[in-house]
Every structure is written in C-alpha cells, then in structure tokens.
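Only one structure is covered here, and it is reproduced in the block below.
A single protein chain has been omitted from the complex, and every remaining protein chain is retained in its original position.
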C-alpha cells in the first residue's frame, strides 16, 4: 500500500523466513483474524473499529435529497473512503488515484453498496422528488494493515447502528422531526457483508509457483502493514451469513491454485459468522446502555 | 521527431529545390498509399479503419440517435480520441474544433438528408480513434470519416413524414436499413517549403516546412470551401510565405481533390 | 419488458450456445507492426480489442525507471462507441477503468519476467472497439498475445474468461445480456495449470456453487489458451517459412 | 488507378499482412553465412545451425526439454530438470547452449556491432544515444575523437561544450564498445569511419533484417554510400572522398552474393573495424572541428538526391517484403527499380512486392553464388 515507507532488507528477510517456519511477527496463527473492537460514539452511526493497531472511523449521516431521474423509487447511498496522512506517512492528502486506494474504495463499494446491503428503496420519501441520501464517511485513523476488512465492518456497524429522523409526509410536504422529539427510525439492512483479506507469499522461486506442483505458497489472514508491504498477492473475499459470496477480488498478484482459493473462501465464512454476531451484539449492547434510564422511567410509570 | 541539423538542411534543400525532390520521391501532388476497410463494427451504423503507409492509423465509428431537431440544432457531433493524449490536450481540442467546422460547414454535409420527419432527425455521432500518428492527422481523419459515412446504414422509417400533430416518436422498420447518402468534405494538408507547395507532407517533410495549409474541399459541387487556414507543422522552420502560394495551394487542391474522392469511392 | 429466456429448458442460451461453449474466438498478432513492438487484435464474440505493446524501451520520465526491473504500464481505452448505446463520457479516469488497469498490471507483473529488462518501460495500450460482456477476460487475452508478439519473456500464457451462474447452471463465456441478467465470475488462468492469477466476483453467488463455476471456468480458459497458441504457432510457422525462403 | 493517391482495400481486416505469394518454398536454401557459428545473428539463420531443431517452434510456458544436459540461454527458464520457453520462437541449440529466439524483438546490442544512433540526451560527460534498443546507449565524452587530434587531452571546457560536438537529434555511426551488466551498450566513435553523419538521409528497417557482417558501410552505384546499422538504422549519403579511399581495394560484404571479396580480410581489425592507415596529415585534417560540422556538402546535385530517394525506397521495399538487407540486394533492387522511372511510384505496395520478388528470383537465377 505504501510507496514511501520501505522495509529494510534484513527485516524483510527475517519476516519471510519466519513465515516459512510458520511464525508471524505478532505471534498470530496464519488463519487468525485479529480481535475486532467496535465502539460507538454519542450519536447514531458514529463507529470506531479497532483491529490490532488499525483504527478506522466511520460516520453515517443523512439528508433529504432528490433521487436520480432514472431511479425515482430509490434513495441515495454514498460511501466515501478518505485517506489522510494521519493514518500513516505513506498517504497523501487529496491524492485518491493511488492504485491501492482505488482498489480499496472499489471493493468496499462492491461489498456494501452494489450488493444491496442497505435497502435503498426504503429511503424513498416521495417518489421522483424526495428521498434520503445516506452517506458513509470512512476515515482511516491508524494504519497497520487490513483497511478493507476494518472499513467494511465499520460501515456495516455504522449502518446498523444509525437511525434517521422520523418524518411525516403530507403530499409533497415533508416534516422532519428532530430526534429529541420523536424516536428516530433505523435503516433497512438486508444483509451484512464481511470482508476477509488473505495475503499470499511465495516462499520459493517464481518458476516453482508457475510450473511446480507443490502449492507451497503461504496464505496469511488479516495481514499487518509489514506483511502487506511484503506480500506477493492478495485476495479479499466478502461473504454474508447466508453463505453468499458477495464479492471476491484477486486483482492479479501471485497466481494461486483454485482449490487453495476455495479453501480461503470457506475459512472466510467462519470468520464472517463470528464477526457478524459480534457487530450485532455490539449494537445491541450500545442501544441497551443508551436506554438504561428509560427502563427506570418505564418501571416508575408502571407503578 | 527530432532530426539532426544536417538531416534537416538536406531535406530542406531537396524540398526547396526546383523542381522539388521529396525524400520518398513523390510528386508534389502525390499522397502516400493508404489501406482502408469499412463496416467492421456491427454495433455502429458505419465504421472505417484507415492505415497510412507510415503506420498512422485511424478508426472511425458512426452512430446515430433520433432527436427533435427543433430543440437540438447541432446534428453532427465529432469526438476525437488520440492514443496517449488527454482529452483536453491542445492537439485533440484543436482537431475537434477543426473537424466540427468542416462537417458543419455550409457546403459540407447536407443536413437535410438526416431529416426523418417534420419534427425529428437523425443526429450523427462521429467518433474518431487515432491509434497512432506520425504526421498531422487531419487529412487521414477526414478520409476515414468520408469512408465511414459512405458505409453508414440507418434504420428505415415507416411512420409518416408529417408528425407535427403526432405526439409519438417515429417508428422504424424492424430490419430494413437505408444507406446514408451524404458526402463529407475532405481535408487536405499542404506544406510550403521555400517557393514549393506540395500535398500530404510526411513527418520528415513537416519538420522542415516553412508553413502549412489546411484546405477543405467539398465533394458537393467539387469546390474548395471554408475552413481554410495556415497550420504550423513544426516550430523551428516556420515563417512567412508569399501570398501567391495560398492561391497556388487552393488550385492544387481543386485540381487533385476529385481524384482522391474517386479513389475512396472505388472501395 | 418481456423476459428473455437466458437458458432454455432445452439447454440453449440466447445466442444458441450450450452451457459449456465459448463464443467465437479469433485473434491475430503483429497487426500494428509500425506503431508498436508487439500487437494483437482479438475478437471474442462481439468483443473487439486492439492491443499495442511498446517496449521494453527507455522510459520518458525518471519516475518510470526502476534499476531492478521493467515498469509495466497499462492503459485501457474503452471507446465511446464500444457499446450499442453510445456513452457520453470517454471513460478515462473512471474508477472502474482505473481498477481494471490496476488489476491487469498486477496480473501481468507476476507473469512477465520484468527483472530481465531493468531500467525500461513496457507500455501497453488497449483499445476496446466493441464490448459485449466478459471484457476483462478479452483484455487479458489481448495483452497476453501482444506481449508474446513483442518477444517479451513471460512464464506462461494467461487466459481470461467470464462464467455466469444461472440458477445452478454455470454458463461459460458470458455475453453482455447474460452478464446483466446474472452473477458472473472472471478468471485469469496461468497456462494449463489450475492457478488463478485473477479472480473477480462482483455479484452475489452462493458459496457452495463457486467451486463448480471455477472448474468450468478453468477448463474454458485452457481452451482459450489453446486457441491463442494455435494462432501463434500458425503465425510463427508462416514467418519462419517466410524467412528461410529468403 | 489515380496518380494522386493509391487506396487499397485492406485484405483480411486486422490480419497480419504479408502476402503469401512472397513465400517461395525452398527451405534448404539459405544464403546467409553464419560466420561466427553463433545463434546471435538473428532469426534469419537459425536453420543454419541445426537443421533438425531449426524449425521447432515453441511458445511461452512450453516444455522445451527435460534433459538436464543443456545450459539455459535466453528465452528460457527452468525448474529442476525441466527447461521451459519464455518466448514464442524457434529453439536454437549451439553446443550445450539452449535458447529460444523470439520471432521478433527489439535490437539487442553486442560488442563490435556497427550501429547508427541518434543523440537523445546530453548528460554529464556522456551522451545518451537512441539506438532502437531496449535502453539508450551511452557514448562517453572520452570515447569520441575531439577536434585537435587524437592525442589531445580532454579538458573541462570540453565538458561544458559537449553540445557543440553532438546535440539532441544528431545522427552518428559508432561501434558498440562494451555492454553493461543490464545489457545496455557503451559506444565509441574512435575511428575515422565513425562519427557524425551528414550529406544524406535517414531511413529505418526492423533490426532483424540487417545481418551482422564485417563491413556495414558500402559504396553503391550512383555515387551513394550506405551505412547499414546493425540496429536497423540506415544512413544514405553522397559518397565522400573518404568513402572512396575506404573502398579501394573494393570492399565486399561477407554476406555472400556475387561480388568479389578478396584481399580485404588482412586489413580488418579484431572488432571488424577496417584499418585505414591514413597519413598523419589526413588524420589531423579529419580531427579538426570539421568532424562535428552540421554543414552538408554544397555540391549535392539533384541527381544525387533523387538517387538517394530511390535507394531509400528500395530499402523500404525490401523491408516491406521482409527480405534481409545486404549490399548485393540493395544494388539488385536498385537495378530492378530502374524499370520505374518515377521514384515516387516505388512506394506502392504492389511495386514493392514486385521488386522484392524480382530480387529473390534474380538470386535464384544466378544460383547459389556462395
């Protein structure tokens, strides 16, 4: 991902040799996903996701807008992924044409937006003239690899957590009720896609990779920044709990045996299940903590 | 192309001598040979590919769309794409502007032939893709467009001509097509070296030209039409020229243009 | 809108193919010998692609120089007239196109022996004259052919093909009607191996069906490789005969 | 057909366009002498080294052999005992060296090559020269003769006025002195037959059509001299006094053909450079600023210019027909072309093809003169 930060020869040799002997620098197993920590801010749809040293922040917001002419019954949904030098010295401000950044943005786009994770028809207010425009702004706060996976979790957690203000429609007139006045409504989430990224390393010569039968390429899940810098290939699989492949992206890189790629997909599924449950749980708990006084209130009233 | 000083002076002396000697021995009226084939893009209404002997190559696609000509007056649109050049580069925009003027010139394409009904017309989209070019490509492009339009077939209308009262779009025959019968103007590029003026300068000839002329010729009525303008073929040798050469150049085109058009017709 | 029958009960597709049949595949190399070091023209169904390889050559910019290996640059030009409906934009700098270029560069970076051409630039231009589905595969095939024509050393062929999944039936080498109607998978396969250099899935597909789709895709890609190989050999024989007669 | 323009309908659309009628099948005939017995002379003579393997065509990724005895050369890679091809081309086996020669590729320089190049960049104490290869070649300030005689020392002022010797765009002929690790070439012009080119015109053909020979400068009928750069860059010029000196005794090419080539080998240096043995006075004269002049000989007549154009066109015709280019063939094509009084008519495809055929037929009629 980074062009400017380079890894010293001896360090890269060490890391690759360690991989050959089945060790990772942070002691994880090859197929171990880092622990995901999801925390919510004060407002709905304000999420910070932590995976190791990687931190991604996502903020969901909405406003009323006009739908596209050719799609009058659909609301708008936009994901913006923004890199800033805050995440690491390798990122430039305002330069979004870097190869990796484009791939990253496109994968999240395909995983969440194109796959219809958000019910955009439910965002329609008045067909053809008014609809909700939902925006997910992803900010990378600290980079230690796995941006795609973390961003996807952040966006999905944000969407699930987010609530938009309630509205009343009178013909063409729309009244927006501030969330202090009326209980806001959650967005319609149709499925929860989870991205899992695999990194490939070639421990041998290229000739072995192309012509050999051994399939000794090393596969590592959820690489850290250093591993990302040294990897020969990458695969991002997006799945949901319904055993649906939402998106797969192996845009070149080290050629890999089809069966190994299949086994990656299956590994990704078990991680998907786990992470999905974790997100849903985290949202539930956050709602609960927000409502802890309302329970008190209601119990008083009951008396 | 960067040439050495000695090369340039050799070329200049040859081209400025009386009579002129061109580096490939051509006459002053002689074009380099070209190869053309047409009608190879089934999803376009017309297409052509033209290859010059120096490897310059240009592909033209003609597409059409039914528009309300009372609203949209510009029935011809040209877009030029040169491999390796940005869309807003000088050469692309200059050529686009020139080609648009050539195609929409009063004596250029007969726009009446695009009319379907009292209300609707075909709008023609001319897309030019230049794969490679070594000398100023205007001439090659105009020949490409000429051949592409010559191979253009449009859907046959079956609804009535008078539709001012009718609210519907014109309807077309399911598979019958009609050949588009328009002839687009041809552009001629001429180079001036000393007191000589000649057609179709190659890249090395362009490098030493004192000036250049772009002359448009319409097959309709077979005459020179506007735009006509000077063109700087290089930025080192360029200088003023005797006004008589302008007249000479126009005459040269008047005398030779019809045989170029004929040659393109024989395909 | 009348629903087209993508796959008839008799097992025929819209264009009359069976599920495991490729589209018409025609290619030729050395089509633009003046303008490039290697070139190809490919027709895969109604996809028509011109590829030009320029280089290995001296880079024009210092930033395009690597002392260890050649720099590979690929630019994809999807012409405005390439689809049935003419598109309004010229597609340059569109994210989708940039993504394609990146994926292609990363595919060929691992296959071309860049290390034997240090300090040079290999500049590839692809022009899509017409597209009718599965364009990524056609781009891969076109580039493979043009690179071979340029005499640039590479480990093996890479052949590309797209496979759709209609209900439970995989359909090999989808055209645009099929591509729009169902999910599809694009593969870039190395030589006659089962190794995938490129694997792209952009729409939902059941996890448990993926393996069959890959299997039929790999078989299709091998067939594409053979077709390319056939053409190359034909061309090579012609040239060798031509040369030795003189 | 129109006098003004020749328009041809492209046959076969996008197909590779070599007219099959050119192919005159006689596989055994090979007019090239591979004087060094090495595969590096390019594709033209692969059949020469090993008739058995000469026509074996391989494509990338294909197994060439599983015999570990072979040393792996260019165009191959290996895993364990298996040797695979990395290009599409013909297999060449020379002694123990196995390599695959691609059907076409850019010019790759070799020590001793006589090339024609164009200055691309003036750098620090060196020029970078475009020689049509994968990389620019380097010409060091120390590898050229400077005005003021061979024994002159280079000074700092020379470094500052490099552009007054050779500048961007200038053409020169030179010899490849050595190769760098990465395959790029270092040139030198320290011989009177090398240096800046004047009095003529440049043309270019694929480098595979030029066969490495002992001599690459030939005097042609009509008072013209041609410099056939091994890299496919060609310079045609009016024959100078020096060219005449060089060619007496007449230089033949080693490429065979009918011309006599006797009594020449003795004057050849190890790199193929012809030693001229010029008098000291000549040397001084030639080493003056004159050698970097941009002025052409003022006495180039219209006839000379026409002849140069004719030669340029017949060379292009030979290249169009993919015929290897040698002195004999240029002369024979030139003679054939005399049937067309108008030099400009030689650029038509049909004419080029007919010239190519006539040249080949003429060779056949004369029989194998070698």
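Each chain carries a letter (A, B, C and D) given by its place in the written order, and its residues are counted from 1.
Assume a residue touches a chain if its C-beta (ideal position, glycine included) is under 8 Å from a C-beta of that chain, and two chains touch if they have at least 3 such contacts.
As a convention for this text, contacts and distances are computed from a predicted model.
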## Note on the structure
Its UniProt record identifies the chain omitted here, from "Exoribonuclease phosphorolytic domain-containing protein", "M-phase phosphoprotein 6", "CLUMA_CG005920, isoform A" or "Mediator of RNA polymerase II transcription subunit 18", as "Exoribonuclease phosphorolytic domain-containing protein"
### Message
Let's see if you follow the contact definition: name the visible chains touching the chain that is missing.
### Response
B, D
### Task
Give the residue, chosen from B:103, B:131, B:250 or B:264, that touches the chain omitted from the document.
B:250
### Task
Specify the residue from the set B:169, B:228 or B:267 that touches the hidden chain.
B:228
### Message
Please identify which residue in D:97, D:122, D:179 or D:242 touches the non-displayed chain.
### Response
D:122
### Task
List the residues of chain B that touch the chain left out of this view.
88, 90-91, 93-94, 96-98, 100-101, 105-107, 211, 213, 223-232, 235-236, 238-243, 245-247, 250-251, 254
### Positions on chain D where the hidden chain makes contact
121-122, 124, 163, 167-168
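We adopt the following convention: only the chains that are shown with their structure count from here on.
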### Message
Just to be sure I understand: the centre of a chain is the mean of its C-alpha atoms, right? Then which chain's centre is nearest the mean of all of them?
### Response
C
### Query
Considering A-C alongside B-C, which chain pair is linked by more C-beta pairs in contact?
A-C
### Distance from the mean Cα position of chain D to that of chain A, given in whole angstrom
59
### Contacts with two or more other chains, residues of chain C listed in rising order
50, 155-156, 191
#### Entry: Contacts with two or more other chains, residues of chain A listed in rising order
207, 210-211
### Overall pattern in which the protein chains touch one another (line/ring/star/complete/other)
other
### Task
Using the contact rule from the top, write out all pairs of chains that touch.
A-C, A-D, B-C, B-D, C-D
### Query
In their complex, what parts of chain C are in touch with chain B?
32-36, 46, 48, 50, 52, 77, 79-84, 86, 90, 92, 125, 127, 129-130, 132
### Query
For the complex, which residues does chain D have touching chain B?
1-10, 13, 118-119, 168-171, 196-202, 294-296, 300, 302, 305-306, 309-310, 312-313, 316, 342-344, 346-349
### Query
Once bound in the complex, which stretches of chain C touch chain A?
95-96, 98-99, 102-111, 155-156, 185, 188, 190-191, 193-208, 210-211, 214-215, 218
